[in-house]
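One structure follows; several queries about it will come next.
Of the protein chains in this complex, one is absent; all others appear in place.
Order of writing sets the chain letters: A and B. Residues in each chain are counted from 1.
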Amino acid sequence: MSLLSVRNLKVGFGPRPEENQVVHGVSFDLDPGETLAIVGETGSGKSVTSMAVNRLVDYGGGRITGGSISYTRSDGASLDLASAAESELEQIRGREIGMIFQEPMTSLNPVMTIGAQIEEIFRLQQGLTRAEAREAACKALERVRIPDAARRLGYAPHQLSGGMLQRVMIAIALASNPRILIADEPTTALDVTIQAQIMGLLSQMKRETGTGMIFITHDIGLVAGIADRIMVMQDGKVVEQGPLDKILDNPQHPYTRHLLSAVPHFSDGKSVRSDKASADRVLKVEDLSVRFPVRTGLFRKHTGNIHAVERVSFELRAGETLGIVGESGSGKSTTARAILDLVKPTSGVTQVDRTRIGGTEKPTQMVFQNPNASLNPRLTVQSILAEPITAVGRRIDEEAITRMELLLSRVGLPADSLTRYPHEFSGGQRQRVCIARALMLKPSVLVLDEAVSALDVSVQAKVLDLLIDLQREFGLAYLFVTHDMAVVERIAHRIAVVYAGEIVEIGDARELLANPRHRYTRQLIEAVPSLERRRAEYSIDSRAMPSLVRPIGFTPEVEAWLGAGEDHFYRQEA
Amino acid sequence: MSYPIKRLLVFPLVMLGVSVFVFISIRLVPGDAITAMLGTESGLLTPTQRDALRAYFGLDQNWFIQFWRWFAGVLQGDFGISTTYGKPVMTIIWQHFPLTLELAILSMLIALSIGIPAGIYAATHKDRPSDLIVRIVAMFGQSTPSFVVGLLLIYLLSVGFGVLPEMGTFVPITEDPLANLAQMILPAITLGTAFAAAVIRMSRSTMLDILQEDYVRTARSKGMSRRRVIWRHALPNALIPVITLSGVEFGYLLGGAVLVEQIFALPGLGRTVLDAILQRDYALVQGSVLFIAFNFMVVNLLVDLAYAALDPRIRFETK
C-alpha cells in the first residue's frame, strides 16, 4: 500500500475557489522511501499541489475543492488529509510530514535563535524538556553536517549563510523523522556548489532515514540525481508521470520533450556553439581592479579594502560571447559594472573600439538581471526606448521611431507595444524590451548581467536563441555574466571563470568545460546537475570562499598563468 | 557602526541645533522681554531704568553672547530664572513635569492594553464582522481630534451623569492617589483614544503582513497550533513596529498635551510652555522647550535601543 495516494486533487483560490482553480485534478502515489519529483514552471501548480498535501495551502488563501489525499499512518490506518480537521493536521505536520522551502533566508524567524527554532519542534512533537530538546537540537545540527553545532545554536538566522540556513531547515524538517519530506525548490535560491551540498545532504538523509520525499523543482536536470519517479506539470495538470529513466529517455508528452531538449542542460561542453567570431577586437580590459573601502569604528575610519575585482584582463571580438562565470560574491557583476562605469575601477584600462558600426556615442550597453527593476514602471515603452537617444542629445524623430519599431519586431514584441507600460508585459517580454533598449544606439558591446536568470526555463531558452540571432545579425560582442553553467554553455564562445575576484581560468568554451584545469572550475562543473549524471553522488565539501577584505596597501600576489591549449589558460595553484 | 551608537553621536548635535533654533525663534518675537514682563507699567520706565533692566537680564549684549551665556548655563544645569514666576526655570519644570509624565504613562497604558489585543484580534479574524467593527472604531478614533474627544466626554458626563470632572486644584499622586486618579482618568482616556486607534491599526496591519511571512509558514509546517504560531512566532515580530509607534507617541505626550491640559485645566508642561510663550518669558520658554525636545529625543533613543534588543538584524547592522 502506498504511503500517500492523491486522487483527482483540485485546488482553487480566493472567495470563489471553484471558479479560480489552479490545480485541476492531479493524481499521484508516493511509496515509503520513494522520491517523487514534481517538475514544472511558474504557474504550473506544482507548489500548490505540494502544499495541499500538508494543507499549508489553506493559509495561503487556497482551498481544496475536490479529490482526496489519503495518507497511510504508521499504524496502517488511512486518513484523508483533504478533509482532515485542523487539529488532526497539527498532529501530522512536522511529525509525519516535514517541509523545506525555497528561501532559507526568510523561512526562519529573524528574532529567534536557530537553537530555539529547532528545540521548539522537539518539545512540541516529542514532548522533550528544555534541556533534552537542546541536546537533541545540537544532534540535529550535527546530523546535517553543520560544524561547531553547539555554538551555532545561539546564532540568529541572519548570521548564517543561505546554505547553512537551508541545512537548519532540513534539520527542523527531519527532527521528528517524518515519513514524508516535502522539498519545495530547496536549492533555487542557492549557488551551484551550495546546491550540490544540499542535494548531497538530502540524498544522504533519505538513505539514512528512509523518508519518502516529494521534491518540487523547475529544473529537470537537478532531479536526475535524486528522483525515483518524475511527474511533469503544466497549467495545473499532470502531463506525464513515470519512473525517472522512462521520463528522461523516452518522454511521451511534447511539453516533457520540450523541457528536456529546448531548455539548457549542462553537458560538459558538448552543446557549445559551433559558429565562429570575427577577428576584430572590440573590447580590451587590462588589469581591471575594483576595491571598496571598509570603514569601521566610531569615526568610520578606513581600515581596509574589499578586493572585489583583482587584476582582471580579457579581450572580446565582434560577434563573440565571453561568458563570465562565478558564484555570488565572486566579483563577476562588479566586473561588468566597472566596464560600464557604474562602479569606479580602482585601476586598469578598458578600451572600446569606437570605429566599428558607425562609431556610436555609447558603444557599450547593458542588460540587467531583473527586467522588472530595470524598467521604470511609470514610463511607456516608447519613452523607455527613447531614453538612450535623448541621453546623447538627439531628438526623437521619424528615424528614431522607425528604429524603435524595427527593434521591437526584431526582439519579437507586438507592433503596438510602444504605447504600453512595462506591467502589461510578461517577464520574458520585459527582458526583450530591455534588449531592444540596449540596442537603440547600435552598440558594439552588450554586457548581459545574469540577463536570463530571472526567467522561467522555457522563456530562458527563447531569449537565449534571440540573443544568438541578434549577435549574428548585428555582429555584437557579448559579455555574458552568469552563475548558470548550462546557460553559459549554450551561448559562450569563450568562458572566464571568476573566483574571489580573480579570473582563475579562461579559454575556449568547449575546451574549458570538457577539460577544466583549475581546482575551482572542476568543483564548479562537478556541482552542476545534469541529465546524464543520474543518481549522482554529490560531495559535501563545505569550504567557503576566502574573505576578500584586505588591509590597506595590500597587494595580492597573482599566481602565474599556465597554458593548457591554444586558447585555454589557468592560474597556477599554490 | 551600529545604528544605536550612531544615533547617540547625532544626539548632541541635534540638541545644539534645537537650542539655537529655540533661541533664535524667541528673539524673533516682536516686543521685548521688559515690556512683556512689566506690561503697561513699562511705559513708566525712564530710558536709563530701561537700560539698567536690559543690562541686568543681559539683553544689551548681541545675540551670540546672549546665546553663549545661556548655553553655558544650560550645560551646567542652569536654565536661568523665569521672569513671570521669579524662580529658577528648572524648579518650575520639575513642578509641572510629573503631571505630564503621569498623563503620558496612563494614556500609553490605556492605548496599549486596548490597542494590541484589538489589533491582533482583528488581524486573526480578517474580513469577518468583528474585524470590520474594530477597523471602523479605530478609524473614528483616529479621526477625532483629542480635544474634541475631551469636550465630548465632558459633555456626555455632565448630561448623562450630571457630574462635572473635578477641575479644581490639582492633587499630586503622592498626596492622594485616588483623588489624583479621579482627576487624571478623563484626560488619560481622552489622549488614549487616538493613541489606541493608532496602535490598533498598526498592530493589525503588521500582524497581517507577518502572517504571510515565510517563517510563519515554517512554524505551521512544524505542526504548531494557530494560537502558538501567533503568540510565539508572529507576535514578537509584530510588536517591533508597535513599540516604535508607541515610543514616538509617548515622546510627544511628554511634551505636554497643550489642548487637553487646557480643557481639563491641568497644570502640565504643555500649558506652562503655552503661558510662557504668551508672557514672553524667554528663559522659561527656552528651558522648557529644550527640556521637552531632550525628553523626546531620549525616548526615541530608548525606542531604538529596544528595537535593537528585539531585532537581532538591527543590532548588528553596520549601516
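The rule is simple: a contact is a pair of C-beta atoms (placed from the backbone, for glycine too) under 8 Å apart; a residue touches a chain by one contact, two chains touch by 3 or more.
The rule we apply is simple: contacts and distances are computed from a predicted model.
Chemist: Out of "Acyl-protein synthetase LuxE domain-containing protein", "MaoC family dehydratase", "Glutathione transport system permease protein GsiD" or "Dipeptide transporter membrane component of ABC superfamily", flag the one the UniProt entry gives for the chain missing from this complex.
Modeler: "Glutathione transport system permease protein GsiD"
Chemist: Please work out which displayed chains the absent chain touches and list them by label.
Modeler: A, B
Chemist: With respect to the chain omitted from the figure, which of B:W68, B:W94, B:Y155 or B:W231 is a touching residue?
Modeler: With B:W68, B:W94, B:Y155 or B:W231 as choices, the missing chain is touched by B:Y155.
Chemist: Pick from B:A111, B:V134, B:A196 or B:L259: which residue touches the chain that isn't shown?
Modeler: B:L259
Chemist: Hey, which chain B residues sit against the chain that's not shown?
Modeler: With respect to the unshown chain, the touching residues of chain B are 10, 13-14, 17-18, 21-22, 25-26, 28-30, 139-140, 142-145, 147-148, 151-152, 154-155, 158-159, 252, 255-256, 258-259, 262-263, 270, 273-274, 277-278, 280, 285, 289, 292-293, 296-297.
Chemist: For chain A, which positions touch the chain that isn't shown here?
Modeler: So the residues of chain A touching the unseen chain are 337, 340-342, 361-362, 364-366, 368-370, 373-379, 383, 387-388, 390-392, 434, 437, 441.
Everything that follows uses one rule, which is that only the chains that are shown with their structure count from here on.
Chemist: Mind pulling up the chain A residues that touch chain B in the complex?
Modeler: Against chain B, chain A makes touches at 54, 56, 59-60, 86, 89-95, 98-99, 101, 103, 106-112, 120-121, 124-125, 156, 158-159, 169, 172-173, 296-298, 300.
Chemist: Using the touch rule from the top, collect the residues of chain B that touch chain A in their complex.
Modeler: That would be residues 1, 5, 9, 211, 213-215, 217-226, 228, 232-233, 236-237, 240, 310-313, 316 of chain B.
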